[in-house]
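Here is the structure we will look at, set down as structure tokens.
One chain of protein is taken out of this complex; the other chains stay put.
And then chain A:
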Amino acid sequence: MKEYNLNESFITKIAEEKALTTKDLQVYYGNNHAIFDANLEFPRFEITALIGASGCGKSTFLRCLNRMNDKRARVDGEIMYRNLDINSPKINVYEVRKHIGMVFQRPNPFAKSIRENITFALKNAGITKKEILEQRLEQSLKDAALWDEVKDDLDKSALALSGGQQQRLCIARSIAMHPDILLLDEPASALDPISTSKIEETLETLKKNYTIIIVTHNLQQASRISDYTAFLHLGHIIEYNTTANVFTKPKMQATEDYVSGNFG
């Protein structure tokens, strides 16, 4: 692998409203330092993509943002969300996760009906009115572009759906909670091209109401759907800029090599 100077980076500042900001974020798995000094600002109502070679720390970084690394890794630094450091030990992590949802690489619907997949967490969060639950159910499934395919089978098992449908159900399940921010970790990597493009369309519509941060190893996907792109290498954020700039006018040699396929 080519050697790059990991201490050189180009990180743009965001002029618009920020949904989330990380300050000097460090992640350690035991003695393994996995993320170094991550300082990123995520713009509200935009799609930000995290790209980089496998093992560079994309998932690790993403999971910090809604405290899914608790118990798994040590995370130092600040994550500012609405003037609150949500990385602080005092924070109620369950509350954080209601505001910052996550969709995983492999679809993971609950072994319950489609309806219950959506309403279960809502009920747990104290929403019990039937009309509200029904309305959230329909709206989230519509937003995730799944409603037409499942509206007659809401009481059937979610496990009977195809992989692509399951993943859209997982997206619906997250957005039914009305989070501010949606984190997605390679949501389409286990799916066929048609399902993938459906998910991409879904994300484009969702961005009107949600801030989206998506990890992807698919460069075309990043350039198609994202507004901003961060490039990670060996745990360092090497470049962060508008997607157009990252792909057409990269500032760093590593980024240029990576996006042009001359990496490694």
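One rule holds for everything that comes next: a residue touches a chain if its C-beta (ideal position, glycine included) is under 8 Å from a C-beta of that chain, and two chains touch if they have at least 3 such contacts; residues count from 1.
In this section, contacts and distances are computed from a predicted model.
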{"item": "Omitted chain, identified by the protein name its UniProt record gives, among \"Cytochrome bc1 complex cytochrome b subunit\", \"Sarcosine oxidase subunit delta\", \"Phosphate transport system permease protein PstA\" or \"NADH-quinone oxidoreductase subunit NuoF\"", "value": "\"Phosphate transport system permease protein PstA\""}
{"item": "Residue touching the undisplayed chain, where the options are A:M68, A:I86 or A:A144", "value": "A:M68"}
{"item": "Options A:N5, A:N108 or A:T248, residue touching the unrepresented chain", "value": "A:N108"}
{"item": "Contact with the hidden chain (one of A:K18, A:H33 or A:K98)", "value": "A:K98"}
{"item": "Chain A residues touching the omitted chain (full complex)", "value": "66, 68, 94-98, 101-102, 104, 106, 108-113, 120-121, 124-125, 155-157, 159-160, 170, 173-174, 177"}
